[in-house]
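Other chains of the complex are left out, but the ones given are in their true place.
Labels A and B are assigned to the chains in the order they are written; within every chain, residues are numbered from 1.
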């Protein structure tokens, strides 16, 4: 991490303590809020159509995650995302399980057009957003390796004017021009639910702290990856790993990040 | 566990890594997803009426849990359950708190008619499904011991053509002809929320791995019971117990299961 912007990413996040507005799924809500609190952000989960347009402008960033989609929730997501783009609140899209049903694919496509600063997904989801109709995931899990979606991610980033993060064993971040590979992480992340959602929310927190989208995406993925490595060292399985992950996020600082980041 | 089918139940589950479609309650969603990941299944929580009929056919099994019921969720449950039965995806019903309100009892009765492979409930819930109008539970907790519902379970299994699992201090599994008693478990399971929902989901995972409904029910209950015994050994209370439970599910194998199973 030789980019100056990332050297003090954690310190900037903690100083800003950004209010992050999340419209996320029911599986991830609690874990996402706890990850955001652990890293130093201030999460709020507010999703009623009656109030999202009033709330988003108060936030430093918006996180939209389609995990447990419904007609009402999609309407709130579209409303909040449009508002965020209109007034300059950076927002991130997590197109969970895009490709698994026509409804879900269409919802992800619609939201992707509303100018998110970042889109984070697994390879199958990003391939789906790129128009590959054969990229059907296995539920919420990718059936493709992230390398398979790297080229599609670059094209999609240019087409949408956004940053795309494709996550997997190695994560790739691209704006169509630059490409970063993040090799931090641990296989236990795949045995705890909502860790992809946490990655998305952490990127949202760095957006809220004022980092540029490309830097925020790299910082968020390195943060989760390094915390996971620390947590896995003492874990007996996914239960103790998840507990240690929250502790590690809380204790992380820029010195640890700089020493352990594996970014190319 | 002298039945050949159960001897390699965990190995079969891990080899299949079945996609388990859950329409479950908001309290249990996160813990259920984590239990399924820990044991080796691939959970997905997708519940919008716009997409369940497209998603269920992709799954190896369906779990329907009426914990936090609503009109919209009930419609999705009925749609997914009907689809599952139509195309041969095995599914399991958890009639949470059936008997506590007329609405909930009617919903459970309707779903029970849609040919679930297994129904898992506590004694009050199973007595309610069996038509006993006096079997009002205390919220989500049973006021009856499982032994009190054993005969009703047998009749209900025959009437519905399903397997019934009545859980409590001792669990009973019956198809109306065979009866198995599972004595594994630990009292701390009653001090953590959603452990009944986890039992249901684990049975769903074994259904998804191709076990016959009776065997899947026994395997799921033994799995949770053995993991609970291991977890309780080092726990200081329900918090550390729940963490250790996930670790134990992850580390469980057929040798441990065979050695510790108490099935009659």
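We adopt the following convention: contacts are C-beta pairs under 8 Å (C-beta built on N, C-alpha and C of every residue); 3 or more make two chains touch, one makes a residue touch a chain.
On a predicted model such as this, the values are computed, not experimentally measured, just so you know.
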Copy count of the single sequence across the entire complex, 2 present: 3
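Here is the rule we use: only the chains that are shown with their structure count from here on.
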Separation of mean Cα positions, subunit B and subunit A [Å, integer]: 32
In the complex with subunit A, residue positions of subunit B that touch it: 19, 21, 26, 29-30, 33-34, 37-38, 42-48, 50-51, 54-55, 58-59, 72, 242-251
Parts of subunit A lying in touch with subunit B, wherever the complex brings them together: 25-28, 30-31, 67-71, 97, 100-104, 136, 138-141, 190-194, 235-240, 242-243
